[in-house]
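A single protein chain has been removed from this complex, and every other one stays in its place.
Lettered A and B in written order, each chain numbered from 1.
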Amino acid sequence: MKGIFALARAHVIAGIREKDTLFWFLVFPLFLLTILTLIFGRLGQDPEIHFTIALIDREAASSDAAFSPSAIVRELFSSLTLSETPGERPLFSLRTPASTDALDAFQEKEIEQLRRGNRAAVLVIPPGFDRNVLQSLQAGGQSPQPSVEAGLQLYMSQTSVASETAAAIIEQILAGLDRNLLAQMGLYDEAASIDVVTEWTQQEQADSEVPYVNYVLPSIVLMGFFTTGLFGVPGTILYNREGKVLRQYWVTPLSVRQYLLGFGVGHVIFCAIQFALVLLLGRLAFGATLQFSSWHTVLLLILASATFLAFGFLITSFARSANGGMAIANILNMPMMFLSGMFFPIVGLPIFLMILVYANPVTYVLEALRQSVGIQAGTLMPWPWPVLVPLLWILVCSAVAVRRLRWDVGS
Amino acid sequence: MQADYTLKVLDLKKHYGDVHAVDGVSFDVQTGEVFTMLGPNGAGKTTTLEILEGIRVPDSGELVLFGDVMSRVSRAAKQRMGVLLQDGGFEPHLKVKEIIQLFASFFSSSRPISEVLDLVALTEKAGAQVRNLSGGQKQRMAVGVALVNDPDLIFLDEPTTGLDPQARRNLWDVIERLKADGKTLILTTHYMEEAEELSDAICIMDHGKIIASGSPHDLTASLGHETLIEFRWDDPPNDAVRVLDACCEQVRLEGERVTMETSMLPKTMAQLLQWSEETAVPLRDLRVRQPNLEDVFLSMTGRTLRE
Partner (left out) sequence: MRSFAALLLAEVRNFTRDKLMLFFTLLFPVVFILLFGFLFSGMGDAERAEVGFVLESAHNEELLLSVLSEAGVGNTISFPDREELEAAISDHRVDFGLIWTGDDLRFLYDPGRLQENVAFQQIAGGIAAEFDMRAQGAQPAITVHRIHAGEIESTGWFNLVLPGILAFTILSSGLFAVSGHLTQMKERKILDRLIVTPMRPTALLIAIAIVRLVVGLISTFITLGVGMLIFRLNFTVDWVRYILFVVCSTLGTMGLGTVIALLVRRPSSAGNLANVLAMIMMFLAGIYFPIEFMPGFLRTISAGLPLTHMANVMRSVTGVMDMSDIRYWLTTAAFLGLAIVLFPLMARYVVKPLRR
């Protein structure tokens, strides 16, 4: 018994002391959590967002009307170049032509800048814009759709997310302006407008938004468990077999079963450390609100680490050498992670990939864990499959390992 | 008091496919002696040792270990055994004292860690990680691990291979001390002088069988009272071997090296010198020596031990 705990302790200590293990199993999950949260947690709701756009008014030169929508558009955008609160960057930096002479050259230059990623969008007010808007307003909204030429031209680049976002924001701003003008003409009643409510599935209150980190946290936890099992088990067992570290154990009264127990306990402790670090970072730095404390969640976490432990043993059984084992692990790593819905949802995959998705043990534990912490209901299969299939995997892996795994060199 | 024998091996057999690695081996190891196994690679020495160390299970045969009859080494027996593997390994990121502690935890009773460290002179290195140890320090730690349970039977598989002369001397001292404590040791080695100096009993294996056994003295004496004359020649005449063979018991050739076995040294020597003068074949590196274990093996198999 003391041997089992001494082995578990040695396993954890060696894992923490080894730089490689330390990075891939403890630092990398934290790194990935940080990166993903910083990128996707801010998608579309970034307060520091700032775009450089160009506004070219080709109407101003030709229009002398008292009521000038083009002037309103200009004013609106220049007001957005001022920050609402001092010290904060405003939404836009606006580039406008210095004179009305070389509008074509200016527009061409700005579009070129847009292509190179130096502008987020170029908005062009075409000549005749004022007259068209006016006509449309006077017709009381009953006129046929205004022609394309009469609308604002919004140049954007599909290759840039910033440009996509800027375009969407500009469209929203202009739609607001449009409603405002219509309302002033009595064509549109703000009060009678249809409310738009955004809701999320499986969520009781629509108002409290679930932070992104909550969705990515279970994935990161499982990724950590998965890589620890996938690389850690063959790594330790195979290198120790080749280096006759294992043989040194077998000449003592230690049995294979005791060694396995010690290894398993060490593995679970290692996973627990990993889990604690990821959870701590998610909570403290990114405001995760997930609860992992219910008994079924804890059991699921243990099931997950046991499943990947068993899977690691399966790979170990098939590898002839340590390098071979690591190669197998490397080949399986990415496909298994991505074909589980861990980082990208499983949507519209061809049938041969769907078969892999359903064969993949990661899919099931991920599903179970997500259900358990309440961030996603069953999307792929009903209860109790997310628990039964991993248990089946453990059984199969153990059976294969018992039959195939060699515990000593040359035996 | 114990039985006279710590270990008795009866008709041990182990085969891999068609290869009979161990083909009916029997021997006794007396309590308190140093028992050495010799043999070339592939002789079955390693397999026999691995069976005795409990790594392998024999196909058939019987072991009597510490007075208990068993077909394979039991866990209870392992409690009283210590094994120094040939190039065994340790988790490189653990510290010396952690390794000793780990192995101590596998036994129901063990020596205090500090005592083990002291025994192998690693007290100063107790906090060093295994990967930072020198080859000699690693070997000393391995010895410490083998002795952590204060075993009665100790296996030392080529313990001095790759060690410098000083380190080898130190290990010999450790072996002598263990022997003085009444421990039983089973040893394999590539160094004849080591075997002759340390062993009380020797068995020589070849092709899975024991071909000779006894004390070092008995074994060399079995060759009779022969003396060996060794020299090297460059360009001997065609009839050289025939001529020399006539004046001694046997002539052996290994490339340009010649060994003559004789029981009448003065006469053979005189004839050899005379032949050398007549044929003008110089006898380079000429020396006269008594037969050793290597010669015992050679005379029985016609091959050398090292190959």
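Heads up, the rule we're going with is that a contact is a pair of C-beta atoms (placed from the backbone, for glycine too) under 8 Å apart; a residue touches a chain by one contact, two chains touch by 3 or more.
Because the structure is a prediction, the values reported are computed rather than measured.
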Among the displayed chains, the hidden one touches A
Out of A:L82, A:A102 or A:A168, the sole contact with the unshown chain comes from A:A168
Return the single residue from A:I16, A:A71, A:L277 or A:A327 that touches the missing chain.
A:A327
Listed residues A:S68, A:S157 or A:T297, member touching the removed chain
A:S157
Hey, which chain A residues sit against the chain that's not shown?
19-20, 23-24, 28, 31-32, 35-36, 38-40, 42-44, 46, 48-49, 69, 73, 111-112, 114-117, 122, 133, 136-137, 141-143, 145-146, 148, 150-162, 165, 167-168, 170-172, 174-175, 177-179, 181-182, 187-189, 192-203, 210, 212, 215, 323-324, 327, 330-331, 334-335, 338-339, 344-350, 353, 370, 375-380
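One rule holds for everything that comes next: only the chains that are shown with their structure count from here on.
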I'd like to verify one number: the distance from the centre of chain A to the centre of chain B, where each centre is the average of its C-alpha atoms, in whole angstrom.
63
Any idea which chain A residues touch chain B in the complex?
2-3, 5-7, 10, 13-14, 17-18, 240, 243-245, 247-255, 408, 411
Would you pull the chain B residues touching chain A in the complex into a rising list?
53-56, 75-76, 78-79, 81, 83, 85, 87-94, 98, 101-103, 105-108, 129, 142, 145, 149, 155
